[in-house]
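Left out: one protein chain. Kept in place: all the others.
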Amino acid sequence: MEKATTPQALLQIIEKHEKARDPNAVRISVCGGTGCKASGAGPLIEAFRKEIADRKLDVEVISTGCHGFCERGPLVVLHPSGVFYQKVKIKDIPEILDKTLAKGELIARLQYRDENRTVYVKEKEVPFYKDQERIVFAMNGHIDPTRLDHYLSMQGYRALATVLGKHQPGEIVEMVIKSGLRGRGGGGFPTGLKWKFTREAEGDKKYLICNADEGDPGAFMDRSVLEGNPHLVLEGMIIGAFAVGASEGYVYVRNEYPMAIEHLQLAITQARELGVLGQNILGTGFSFDVKINRGGGAFVCGEETALIASIEGRRGMPRTRPPFPAKKGLWGKPTDINNVETWANVPYIINRGVDWFTSIGTGDVSKSPFGGSKGTKIFSLVGKVNNTGLVEVPMGIPLRKIVFDIGGGIKNSKKGRTFKAVQTGGPSGGCIPDAYLDHPVDFDELSKLGSMMGSGGMIVMDDHTCMVEVARYFVDFLKEESCGKCTPCREGLRRMSEILNRMVRGQGKTEDLAVLEDLGAVMKDASLCQLGSTAANPVLSTLKYFRSEYEHHIATGLCDGRQCIDLIRYHITDACTGCTICAKKCPTQAITGENKQLHKLEQSKCVRCGVCYDACNFNAISILSGTEIREKLGE
Amino acid sequence: MVEITLNGKKVEARDGETILDLATREGIHIPTLCHHPAVEPTGACRMCLVEFSMNNGPKKITSSCTLVAEPGMVVETDSERVHKNRKSVLELLMARVPGNPELEKLAKESDARLAPRFPEMKEDCILCGLCARVCEEVVGAKAIFFTNRGTELDVGGPFLESPEDCIGCGACVYVCPMDCIKMEQNAETRKIVKWDRELPMRKCEVCGYPFMPNFQVLRFKKWADMPGDYFKICADCRK
Partner (left out) sequence: MVDLTAVDKIIEGYHGDKTAILAILQDIQAVYNYLPREAMMRVVEKLQVSTTQVSSLATFFHAFSLKPRGKNIVTVCMGTACHVRGAPRVLDEIERQMGVKNQETTPDGLFTVETVNCVGACALGPLVMVNGNYHGNIATSEVTEVLDQYRKPAGQA
C-alpha cells in the first residue's frame, strides 16, 4: 500500500480504489465471523477458493465479517445477484457453481424459509434483514476485514481525509455534539460532550481508549464490528484523537476474542503503512498511535475507571467519579473512553453529515444532546426467538418489531411456547413484559421501563422461563463479577443471592420480598460504581412485572416457568404412544416401558435434565409444579 | 476557596477539600470506617454517605470522603435518604461481622437495626482495605493486599499466605477500624496474628528492650540507606 502524505493524496488513493470496485463483478461472500466459523465457514471458504481456482473461474471469494444471522451459518451471498444461501456445506459447492452461478438456478434446500415455509431469495428480502437499517454494519458482508483496499473502496478513511484536510478539532467536537451521538456501551452519555470535556481538560498528554471489553453476557456486537470492520473503528478513533488532542490510544479488548485481536492488529499495521496512524499523520503534524490491551475476564472492567486501572496493570477496581476520566484518567491524564460501536458511528457522521444522522432516531437534539436518541443501535437478539443474531435498527423502533418481525417470533410457538419477557441491558438491565412491547426502544424509554439500553443485549424469554430463576442467574453472575470493593454491592449481592437461591429451591419466605426491595434500594443509591448501582435491576424489574411468580414460589412451590428443578416433576401422560424414545435417551434409566405401551417414569431416579421432554414427539410429557405434584403424583 | 451549601448553610471549602473534611471542620459529624487522614480516600465502606446535587441537578448519594467540594454544590449530611442508606450499609456490615463493638456503637448512634435480617457470617473484617492502604502508602512495604473478587474478596498476604514482605511494624494493627488485626509480642518474637507473620525481635544493645523486628531493620536499611549501626540501639536510648 502506498503511503499518503497529505489529506489530498489520501483522497486520491480512496478514489482509485472506489473506481476499481466493480459493482457488477461476480463475487461470493462467505461469512467468516466467529459464529459462522463455529459452524464450519473456515474450511468452506478454502474449499470455495480451491474449486474456483480448479475451474479457473474469474470469481472472487470474500471471507467477510459477520452478517449477523449467525444461527443460519455458514452464510453465503452471491453478488451481484444477491442470492442468499444458508447452512451451506462443502458438498454444496459444485452445485452452487454449476446451477446458481452459471445458470441462475436456485437451490431450494439452501434457501432461507421462515416458519410458514415462505422462501426468500435475496439477503435483503429475508425478514431478519428487511427491517434493519445497517449503518455500522453496512460493510460487513461486503468486505474482507483483512483487506485495507476493500475498506478504501467503500469510502474508507474518506472521513479522516475530510477532517484533517478541512476542519479544526473544535468543529469536529461541535459536529459530534450536534449529531446527538450517545455512548453505545451502556451509559448513553453524549459522545460529543465527553470529547469536549477531554479537549478542554488541562494536561500535557491526553489519551483515548476504545472500550472493547464486551462483558455483557448475551451481547456480541462489538466483537462482530471489530472482527468484520476493524478499520472503521480505527478511523473513528483517529478522528476522535484529533478532536480531543490525544496522542496515544488503547483498544481494551477481551482476550476471549482472538479473531478481533488478530484483525485489529493487522488493521493497525496497515493504517500505519497508509500513513493514517503514527507520527505526523498525512503530513499535518498530528500524531496518534494505537496499542491493543487484552482484558483478563472481568465484567467490571467495562466500567471506565476499572478499565483504566486494568490498563495500568492493577486490579480492575473502580474508583468514585468525579473526577471523571475526561479530567483525570489513564496515568492521571485526561482520557476519553468510548465503546466500539460508538467509534464506528463517527466516520459516517462526518461523511454523511449531522442532518442525516439526526434524521434517524427519536427526540430532538438540536438544543441538547440529551434530547433524544439518534442513529441506529445494534442489538444482539438471542434466547427463545426464531431468528437469532445481530440486528441493527433505527433508534425508536418498537420492541415488538424486533422480537416478532425481525426475530420471527417465539421459538417452538407451534409447540405452545409464548412470549414472556425480553431482557435488555445485560446483567444490570431489566425484564420487560408483553404489556410494554409497543414501546419504542431508545436510551430514555428503556430506562423508564426500569431496564436500560446497556450494550444492546436483547434476550427473549418464553413461558418456560422462570423469572425468579432469571433474577437468581443475574445476581449470581454479578456476585462473581463484582469487584467486591464497596459494601452495598458486595454484601447486597451476597444476601440477594442467598435469598434467591433459597427461593428457587422452594424455601422462600413471605418477608423475603421486602428484604429484596430494601437491598435493591441501598445498592442502587449507595454503591460506588455503575455495576453496583444497577446490579439490583434484574431483581427489581422482575419483582415489579412478575411479582406473582415470586409469590407462587413462596406460597405453593409453584414455578410458573417450570424450570426450577427442585420444584418440578416430569410426568408421562396418557398421550404416550410407547415409542420408547424417551426411555432410550434418559441418562439415568428412570423411564421404563414396553414398545407401544404407556411408559412410566421413576421419580426417585429422575435428575430432571429434561432430555425426555425435548425428545418426545407426542407432547406426552408434562412438567408438574406446585400443587399439581401432590394432585397427580401423590407426593 | 469554593463556596458550597452544606445542610442549608453557605460555607467556604478550601480548594480540593473533601466534603468529609469540610463537614468535620464545620463541626458536623459524619460516621466513617475506612477513612484515615494518612492515606488516600477510597470510598469503600460507604458509611460516610451524603446526598449532593450540582447546579440544581438530580440529588445523588455518594461517599463524602471522596467527594471534593465544587462551586454550586449542595450537600446534605443529615437527610432521611442519607440515614436510610447508612443504616442499610450498617445492617449488611453487622451481618458480616456480628458483635463488633465499633459497628454496634455506630448502629446505636444512627438508630439502625441491631439484629440484621440475614444469617450471621463469622467474619471479623469488613474488607475496608485500610490495612493494605497504610501498608502500601505509609509504610511502603506492600505486604498485604486484596485477593480474589466479588463476594470472595479477601485481604491479606499474597495468595492469602503469610506475607513475606511484612516487616511487622504494626501499622495495620493500629489503623484497623474493626480492631481485628492483633499483635502478640514477647521478648523474642512479634506476631501479627491475622497474617500469621512471626518475626524475631532485635534487642537494644543499651537497655535490652526488644524494640524492632530484625526483618524490619533489614528493610529499613535497604529503603533508607541507613548507616550500618543505626538500629543497634532503640529510639529511647538514642535520645
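First chain written, first letter: the chains are A and B, and each begins at residue 1.
Throughout what follows, a residue touches a chain if its C-beta (ideal position, glycine included) is under 8 Å from a C-beta of that chain, and two chains touch if they have at least 3 such contacts.
The shown structure was predicted, so the numbers you read here are calculated from the model rather than taken from an experiment.
Engineer: In the complete assembly, which of A:I52, A:C70, A:L110 or A:L277 touches the absent chain?
Structural biologist: Missing-chain contact among the listed residues: A:C70.
Engineer: So which of A:R315, A:K333, A:R569 or A:H599 would be touching the chain we can't see?
Structural biologist: Only one listed residue reaches the unshown chain, and that is A:R315.
Engineer: From the list A:R21, A:R272, A:R352 or A:K585, which touches the chain that is not on show?
Structural biologist: A:K585
Engineer: Hey, which of A:P7, A:G383, A:G492 or A:G532 is the one touching the hidden chain?
Structural biologist: The missing chain is touched by A:G383.
Engineer: Please identify which residue in A:H17, A:K37 or A:R490 touches the non-displayed chain.
Structural biologist: Of the candidates A:H17, A:K37 or A:R490, A:K37 is in touch with the missing chain.
Engineer: List the residues of chain A that touch the chain left out of this view.
Structural biologist: These residues of chain A touch the chain that is not shown: 34-35, 37-39, 69-71, 214-220, 223, 254-258, 293-299, 310-316, 380, 382-384, 388-390, 423, 426-427, 457, 459, 461, 465, 470, 473-474, 477, 480-481, 483, 585, 587, 607, 609-611, 614-615.
Engineer: Of the residues in chain B, which ones touch the absent chain?
Structural biologist: Answer for chain B: residues 132, 142-149, 157-159, 163-165 touch the chain left out.
Definition applied: only the chains that are shown with their structure count from here on.
Engineer: If you average the Cα atoms of chain A and of chain B to get two centres, how far apart are those centres in Å?
Structural biologist: For chain A versus chain B, the centre distance works out to 41 Å.
Engineer: Flag every residue of chain B that touches chain A in the complex, lowest number first.
Structural biologist: The touching residues are 42-46, 49, 61-63, 66-68, 70, 81, 84-85, 88-89, 92-93, 95-96, 117-119, 126-127, 129, 146, 148-153.
Engineer: Please name which positions on chain A make contact with chain B in the complex.
Structural biologist: Where chain A meets chain B, its residues are 298, 300, 315, 317, 319-320, 322-323, 478-488, 490-495, 497-498, 511, 515, 518-519, 521-522, 525-528.
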